Structures are given as C-alpha cells and as structure tokens.
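Just one protein chain is left out here, and the rest sit where they should.
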Amino acid sequence: MVVHGWKCAAVLACGLLGLSPSAWAEKRVVNLTIEDTTITLVGEQTFHTFAFNGQVPGPLIHVTEGDDVEVNVENQTTLPHTIHWHGLLQRGTWQSDGVPDATQKAIQPGETFTYRFKADPAGTYWYHCHVNVNEHVAMRGMWGPFIVDPKTPKPIEKQVTKDYIVMLSSWASAWAHKPGYGGVPGDVPDFFTMNAKAFPDTQPMRVKQGDVMRIRLIGAGDEVHSIHIHGHVFQIFAKDGHPLPAPIDADTILIGPGERYDLIIKADNPGLWMVHDHVDRHTVNGNKPMGGIMTAIEYAEVSTDHPFYHWSHKTFVPDFFYEESLKKPLGMHENEAFKGQPAP
Amino acid sequence: MVVHGWKCAAVLACGLLGLSPSAWAEKRVVNLTIEDTTITLVGEQTFHTFAFNGQVPGPLIHVTEGDDVEVNVENQTTLPHTIHWHGLLQRGTWQSDGVPDATQKAIQPGETFTYRFKADPAGTYWYHCHVNVNEHVAMRGMWGPFIVDPKTPKPIEKQVTKDYIVMLSSWASAWAHKPGYGGVPGDVPDFFTMNAKAFPDTQPMRVKQGDVMRIRLIGAGDEVHSIHIHGHVFQIFAKDGHPLPAPIDADTILIGPGERYDLIIKADNPGLWMVHDHVDRHTVNGNKPMGGIMTAIEYAEVSTDHPFYHWSHKTFVPDFFYEESLKKPLGMHENEAFKGQPAP
Partner (left out) sequence: MVVHGWKCAAVLACGLLGLSPSAWAEKRVVNLTIEDTTITLVGEQTFHTFAFNGQVPGPLIHVTEGDDVEVNVENQTTLPHTIHWHGLLQRGTWQSDGVPDATQKAIQPGETFTYRFKADPAGTYWYHCHVNVNEHVAMRGMWGPFIVDPKTPKPIEKQVTKDYIVMLSSWASAWAHKPGYGGVPGDVPDFFTMNAKAFPDTQPMRVKQGDVMRIRLIGAGDEVHSIHIHGHVFQIFAKDGHPLPAPIDADTILIGPGERYDLIIKADNPGLWMVHDHVDRHTVNGNKPMGGIMTAIEYAEVSTDHPFYHWSHKTFVPDFFYEESLKKPLGMHENEAFKGQPAP
C-alpha cells in the first residue's frame, strides 16, 4: 500500500541541502471503495451501511506528519458520496476537503475521485462522508480512523505500550434496511456501538501491569457520550489531536459528535474493569438492558475464569480496537473483524 | 443611543483626583420593545416569536467594561416577560437581574420596566427572557448578544480583524404559530439555526489571508451543539466571557445551552471551508438534509465562481454575524437582516 513516489526524487537534493532523512515526506497511496454492505451490530441486529472497503469502521489510515497522502475513491453504491478528512488542514488543497457543493461535486454512483493532501497536523483524526450526514454519517457507518504520528512525540506518548481506537456511534433500527432514508427529526436511536459492535459482541482490552494505554475516543455518530473507566484515573492528553497545555485528570469524559479525546492510562491496578458509556440509555440493545457501549479492561495478572464473569469464555479478537494494526508498518490496514456482507 | 449622563459630573472630580479618562464610565441608554413578530427561519418556514425590537436575534448591545447601562423595556405582546442579562454580575443591583418571582414581578402586557446595572465583567454575554424559558427562550427567539469590551484587552484580542457573533438555536415547527404553547416534554426540534437562519439562508464569513477571526458562539437555544470548523485549528480563547488560563487548540467544540465560547482563528489557509454543527441531525430543515446549522468561510483569494459551489451566486449580507455592527460606535445596533413582520 505504501508507494515511494515523486518525493523520492528529492532525496538527493535533501542530502545536498543537509536536511535530515526525517524531513522527507513519504507518499501514501490508499484505495477506498464505498460498498452497500450489511453489518451486524450485535446478535441478530443487522444494518445496511455504505461501507469503506466493505467494513465498518473503515480501514485504518496510519501515516506520519508531513506525508503526502493520495486516496483513490470508487463509489460502488447507488447514492452520491464524498470523503471529508476531519481535522486535517488541507493547506493549499482545499478542493480535497471533501464537501459536496462546496469543494467538489459529490462522487456519483460508479464514479471515482482522487484526494491529495499532506498529513497535517499530527494526532487522532477520522474520515467520513459529507453527503447527507444526518443519514450517511449518523447511521450508515461511513467513517474510519485516520492517525497521524507526530515527528516529535511528547514524552508520555513514547511510553505508550497499548494504543486503542474507539469510534462511538448510534443507530435507529427503524431505518436499518432502508438505505437512502432515515436520520430525520423524531428518530429513536436504539443501538449504540464501539467500533460498530454492541456489548456483548464488543471485545476486551487486554493489558498487563506496567502497560501505558492510550485510548483514542472518536465521536463518530450523533450522540453525546459520557465514557467512564473503572479503577483508574486517566489523563486527558489531547483534544481533537492537539495535546492539552494543562492535561486534566478524570474518570469520566463527555464527548460530542466530531470530537476526539486521547486518554492516557497507566495500567497499575490489576483487575477486571468496566469501560462504558455513562449515558445509561446507551447501554441497551433495543429494549434489552446491559448492551450497547460497554467493554472491559482485563489484566493478565487476573484470571478471567470466574463463575460470575460474562466473558470468562470469550473468544478474543486482538485487533478489535486496532491495537495490532497500529503496530504494523504505516499505510492502510483493513480489519477482517469489521467486514460485512454485500447487501442484497 | 449613547447618553453622557450623571457620570459626566464626575469628570472634574476625576481630573482633580488624577484619575485617567479611561476610568470614567459612560452611560448607555437602550430602548427595547418586545413584539409579536413572524420571522422566517429558512425557505417557507415561518415562526411566531416575541422579538426584541421586532428582530431575532435581538439588537446588539455593545458597551465597555464599567459602563452604566440603562435599558427601558416595553412589553407589546399579550404575555408576561422579563430580561435577564446572562453572565453580568449585577453587583449591588440584583433587582435588575430580570428573574420573575425572584428579583421582580414579570413585566405584564403593555407595561414597561427599566433595568440599570454596570457592564461587568468584560466578555461575550447575552440577554434573554426569563419567563417560561422552555418556550420563550428555547423557541420564541427572545435573545440577543451583549458584548462588553475589556478595558485592557489581551494581546491576541488586539490582533482580531474580524469579529463574529453566532447565536445557536433550535425550533419545533409543531408550535410555530401557537404562541404561549410549546416547549414541553416530547417536543421534536426540527429546525436549527445560526442567528435564527438555517442553511442555505445563512451567510458566509468572508475573510482574507492574514485576518484574525474571533467567533463568539452563544448557546441561545436548548440543544447541545458540536461546532466544527474545516481547514483550521482554532484556539478556545474564552469560556463564558472569561479568558482560559491555558487556551486549548481544537477543531470541534461542544457548547451547551447558556454557554459561550470565543474562538480565535488565524486566517492562513485560503479556500472555501465549511463551518457546521457536527450533530448531524442539526443539519436538516425538517425532513430535508443539508440545511440547519451550516455556513462557510470564504477567502478573498479564492474565487467562489465554481460550478460545484452552492453559494457561487449568493447575495452577501455583510452584517449577518454582526461583523459590521461590532465596528460601529458603542451602543445598541439593530439589524435589518433580522427583522420580521408583525404577527397577525
């Protein structure tokens, strides 16, 4: 996926100019399709989405600050779309900002479009459709994470051993299989997800004492969430990709649509600890309680084999929060766990 | 509108005492009526409001820290009202705080009332009715901006070249023409506005490279909004009028009812950039997508004459975000763009 393109031509010149290799920008080429895709939120609850490469959330795009990014998009659905790169500055490339009727015409069914821009600034970003956002973003899963590594990480960032991405969203099941409709006043959201899965079909975060966790929360849907983490004080390290000048300690964080918060947590307290939305109505699956936005931190030092533990025999999917993808070489990474089926 | 009143008598004394002229307080006299007024939110969607001087938002009141303010109110509607000066301290003048059944009896239809208080502290404030706020504030447009210039601005404030006021609100069209009713549990808000207009009837913010923008967001309605600005990192400069001790960088900001945030943005990235609520359901007009709380920043360096641009032939109303009024002499400023029609 990574192509060393025209920037390589600058290597010699850079050398002559005395620039360090780290100043060179890589070119990252990414190919994204948009596909009518049926995913499963939890149990039997399926949903018709317009999925990037057939998965929700979309593939991870992971680059370094200053990289030259090229994204080739092919719209395989029957409705128009665009892709907006939320939070990226698009300096000198405003026509790659991905807003229909403002920076481009929407990409029609069957059409392709190429976005080109620099990865700037560093931090936790995301991409999403900008057409009829009330439906396409709020309820059709048209979003994925876009992580830009800083050239000069902060000291605490260098200590991180476990890096997680959590995209929060909500769904109104009344519109589950009516693509092109929904997202209107009076909708009743009744499913609530982390990376498009609701408890108990979410996955735990597995750590060991001494780990330093970074949880990148992304408000991808349309609700305000109040994420509470048990057994730990976390540091609110960054908002919208930008480190706070005076980081705040907390145990609960309110996050709205479009916002991102990076939380840093020292794993110093072995146990089994809940992580969940404290908006209580977001912990149901339809009318059934104890679902929705809930997961757990499991320490290696503590057995999960307890008669009371709901996940004592859980099949672990280690990349559910992108923790493995984030350790792979930079570029784009798909995730089998998020793949759906072609919609009928 | 500006009257040099009793404070002028102190000039000689001040001179004798060696006080600088800047220590003198001006007296500002403002006259406000409350009128049954029909405004248009967007397209054909009209709404019955109780409008200050027949406009929504109400007239700008713009004074300097320490000024003596006198507001003469005349209630021309058929329902009781008051005016609360949200965020002003009312030191020694608690009976001018404008709360019915707490600091005064409500102003009955046909009655008048006079508020007198000092403009303190400096910053972004607003005024609104305090009777039946669930209807009068949340849905009848009874609010306007109250800006108090500091005697000693912060360095970054002095750099501002473009000053904007954005009052956010929501409306339940079921109650549009039933004044005296509405604002009850179960209401479905279905129109969402900036300065009482929904896209595409909002206006762009026009800047040129090198400008420094200040956007004063005011949560005037009853929803939580998540305002996202494309192509720029903004500094959260002040909350509720008070400069943050450690300003935060962001691209999206969550703002609740009654809150204000002053954002500082360096216009350093020519393009056409969206500014919108990331609560996706707030970008509809009734059931129709791509309306509500949306506008654009247009740079002078970039043509708007693109076949894809929805506002390529927009008639520009330059004072829509109060940017011209804020440059006028201090006092009260009405705005023709916000005037409605007498309600039938």
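For clarity, chains are labelled A and B in written order, and residue numbers in each chain start from 1.
Everything that follows uses one rule, which is that a residue touches a chain if its C-beta (ideal position, glycine included) is under 8 Å from a C-beta of that chain, and two chains touch if they have at least 3 such contacts.
From a predicted model like this one, the values you see are computed outputs, not experimental measurements.
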item: Of A:151, A:208, A:281 or A:327, the one touching the omitted chain in the full complex; value: A:281
item: Contacting the left-out chain in the complete assembly, out of B:155, B:185 or B:210; value: B:185
item: From B:34, B:63, B:119 or B:138, residue that would touch the chain that is not displayed; value: B:138
item: Residues in subunit B touching the chain absent from view; value: 84, 86-87, 89-92, 94-95, 97, 99-105, 121, 130-135, 137-138, 183-187, 219, 222, 224, 239-242, 244-246, 254-259
item: Contact footprint on subunit A, counting only the chain that is left out; value: 188-190, 224, 226, 228, 230-233, 245-252, 254, 269-274, 278-281, 283-284, 286-287, 289-290, 296, 302, 307-310
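Everything below uses one rule, namely that only the chains that are shown with their structure count from here on.
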item: Centre-of-Cα separation between subunit B and subunit A, whole angstrom; value: 35
